[in-house]
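Below is one structure, written out as structure tokens; the observations come after it.
Only one protein chain is missing from this complex, and each of the others stays in its spot.
Chain naming follows the written order as A and B, and within any one chain the residues start at number 1.
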Amino acid sequence: MARKPADLLHGTLDALVLKTLSWGPMHGYAISRWIEDRTRQVLTIEDAALYKSLHRLESQGTLESEWGVSENNRRAKYYRLTARGRAELRAETDTWRQYAAAVFSVLEAT
Amino acid sequence: MSEGSGERRWQRLIRFPFRGRAGIAADVDEEFRFHLDRRAEELRARGLEPLAARDGALGRFGDLNDARRYCVALDARVERGARRRTWFGDIAYDLKHALRQLRRAPGVSLVVIVTLALGIGATTAIFSAVRHLLIDPIPVPGGDRIYAVSRVSGDGSMFITPRGEAVAAWRRGATSFEHLGTFTTTERTLSASDAPENLIAGEISADVMPLLGVRPLLGRAFTNDDARNGAAAVTILGHGFWKRRFGGDPRIVGQTISLDGRPFTVIGVMPRNFSVPFLFGETARIWLPLSADPSVVGARAIAKLRPGVTRESAERELSEIMRSDPVSARSAGEWKPIVRRPQDYLGTGTRDTLLVLLGAVGLVLLIACANVANVLLARAVARRREFVIRAALGAGSGRVVRQVLAESALLSVAGGVLGLLIAWGGLGLIVRIRPQQLAALDEVRMNPEIVAFALAISLVTGILFGLAPAIFATGRRLQDPLRSSSRSSTAGAGAGRARRALVVAEMSLSVVLLVAAGLLVRTLVAMQQAPLGFDPSGLTRAWIILPAERYTNVQQRTEAFGEILRRVRGIPGVEAATWSMGVPPDLGITIGTLELEGRPAATEGNVTLQFNAVTPEYFGILKNPIRAGRPLSDRDSAAREVMVSESMARRQWPGESAVGQRLRLSSNGPWNTVVGVVADVTLPSTGGAPFAGGQVYYTRFNAGFEEATLVVRQTTGAPGLATALVRVAEAVDPMIRVREVNAVGSLVQARFAKERFNGILLTAFAVTALVLAGVGLYGVVAYSVSQRVREMGIRLALGARPRAVMRLVLLGEARLTILGVVLGLLAATAVTGLLRGMLYAVEPTDPLTFVSVGVALLAIALVAAWVPARRAMHVDPVVALRGE
Partner (left out) sequence: MNDRLDLPQGTLDLLILKTLSLQPMHGWAISERLHQVSRATLQVPQGSLYPALHRLERRGWIAASWGASDNNRRAKYYELTRAGRKQLAAEAAAWAKLTAAVDLVLDMQ
């Protein structure tokens, strides 16, 4: 079963969102679906947390948003990575790598 | 990706106006609703009932309300920041874009910037001058409450300084003033063995510095004790003098300098540019304390009114107090106290001059603005396609307007900055050529208000003329250029008309300015060429004063003057020297009854005569030719010989020789015999007209006074005399004063100063206007040629000769010029009447000036049109027909 976002290191969710958007502008639902599909449902982001993250990232200038028209012809808010977002993605990815390595080092200790 | 993002950025930037809080909440709700709907769809697709799908979507979402609160609060904060950032970001983006656009057309940009700079520079300089002279002449805090206090005669014709007793009584009793000070100037000689020097000393009472809100840069200010009888002599050095003579050494405070042979302790140094209002161009180098004692005669009074006290109430109070002074009360009917601002001292003539200059500079600015509008309009037409494409890509008309405004603003700011530089230089020029009447101009500075004024002009100009093309560009007809590929469509017809009208206006305004300048230049030339009756080149005059207490009788004075003259003649380069009472252009004037022997007395009533008391050598030294008879003999006044001017001789003794006739200037006085007739010495400002009453020369009363004017003629190229004369005087007696050493030529030139000032400035403005109008015409013709390249190509291809094509262009634009010139000449006839008071020997409708201005303008216009027309002649039909 999927884990709760609380198990994710703070910042990992941001890294996931930023990474997803590095493939191109998407709306929130598409981000959520993309992560789910990519991880074959292992990783399911809570929607509320996703949107909080999106709005926070936008306020930090790592994302920008605009209203566009979705595949089914509805108005949807699209998010896009800024230059600052790309830098932030690199930093968050490094942090994640470091964190995962540390946890593994504990788990593998005998 | 980058293409798309650029466009998206564009759209993002035009998201106007900003959302309110309700809008933000609605946005978040819509975003969430979209998400929930999609999620529900997904669940339905997996086979859930619609209701269950909705609940499922909500359940998956998590705490919806918390997320909503969080996002709305965050977005609101972001929005507030963005409102600021986006604004600046957009400005930066617009400016960057504008800079690129302007760099793409450097010629056009340069023309606009220089044009604006000239207009703004001239306006700012003249505005500064006028502001200083007429609006804010005393630039110190509370300077608008500072007045000169003097007395005016009952008929309002004469102003004199108040009596010392009256000032003392005012100081004791008047409540209208914050401060009441007195000041005067004297000339002093700085005795220094290496370089003695004459200085103007400003003498100020202890109240003057606090009145002006000034403290010394170094040391202390004067106190009332400094001016007491028997107090140690002290001085405060002027800033410039301190720098020049003492290298700005602060240790000078406490040391002594010697003035007129007496030691003065330096107690301080004045701040830079310190001066007292109402000195009118007298530049004091050092400052001395002036006693507040009523016995001081001839000191001028300066007062700072309390806030809220009117001029009238102050004068009323002064009158009342003056009546309590028994001496003043006796003349109360004849003299009334009056307070005046510096601008009250400007004559109406001077004020007219300023207003004419202000008008002229306004015309220059108008022309500059017309030119800028012209160029920007032309560009807007050329860029219609660009704007239309932009609009098609989704830029709102507001965006395009903003874009064009940014370009204009950039141009105007650049023009404004360059204009400030021009104004700064121009102001320096104005100060250098100012006439005596405008001495107050020496204190003109560029102040922040004036800088703000210049920037405001440039911005308003930019916005005004940026807006016209922008509105034009986004007008209703915005759509057609895309449909019709041809650039020579009727699209620019309206703008073309506007631009031709602008050129006609520019032409006619230039004509007005040129005519005015031409008239003033002719006045100046007439004055410069008028015969003076003597040769001022190489002449120097100096005023020599013997200390009265040491030279009490004629014998002593004769010896001293004789010794001085002997030594002066020995100075290398001195050809000749003599004494006289005065030297032109400063001759004495006497008002009296002229009686001629053998004629009925007092036929003419009172006459006004110029007179001088001279030695026999005087006429030779001045090269003032003797027309008949002989010079005065070198005997004392007992001989009662006189000489008269040529015009006077002709008028008083028509048809007979004046030599041998006798005249007297008061009934019952002794008769004087006319021994010779000399050429009239004319005042330059009358342009060579002889002095109406005539000129009479007496034999110089031998050393009758302790003061005399020394006249020296030097060989050409000899160095200045000032120091040599001071040395000579010191060698004879250190107490002898040498004052007002001036080249006579410069005194004569000073009499032209006002006319030269007007002439130079108006000519500068007129030439500027002409250049601007030429550039404007060039722009119009060049543009119309570029628009008609296809047409020319067709004509040439059909066999038209190149010359014929060029003629076609020239003829087309010649109409504009002729129309402009005719309108301008008509306007000029209406306007030049205002100049009448400034003209001499030239009528305001002087045909020569009008004709030459018309011809000159046509010639310039021809050149301006010829350059682009030649290009039309060389159009390559193949290239032209191939299209764009």
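Here are a few things to note about the model shown:
Going forward, a residue touches a chain if its C-beta (ideal position, glycine included) is under 8 Å from a C-beta of that chain, and two chains touch if they have at least 3 such contacts.
Please read these numbers as outputs of a predicted model, since none were measured by experiment.
Across the entire complex, contacts from the unshown chain go to A. Contact residues of chain A toward the unshown chain are 1, 3-4, 6-12, 15-16, 19-20, 35, 38-39, 42-43, 91-107, 109-110.
The rule we apply is simple: only the chains that are shown with their structure count from here on.
Per-chain Cα centroids separate chain A from chain B by 68 Å. Contact residues on chain B toward chain A in their complex (touch as defined above): 1, 5, 8, 11-12, 15, 27-28, 30-32, 34-35, 37-39, 42, 60-64, 66-67, 70-71, 74-75, 77-78.
Across the complex, chain B is touched by residues 24-25, 27-29, 32-33, 46-49, 51-52, 55-56, 58-59, 64, 66, 70, 74-77, 80 of chain A.
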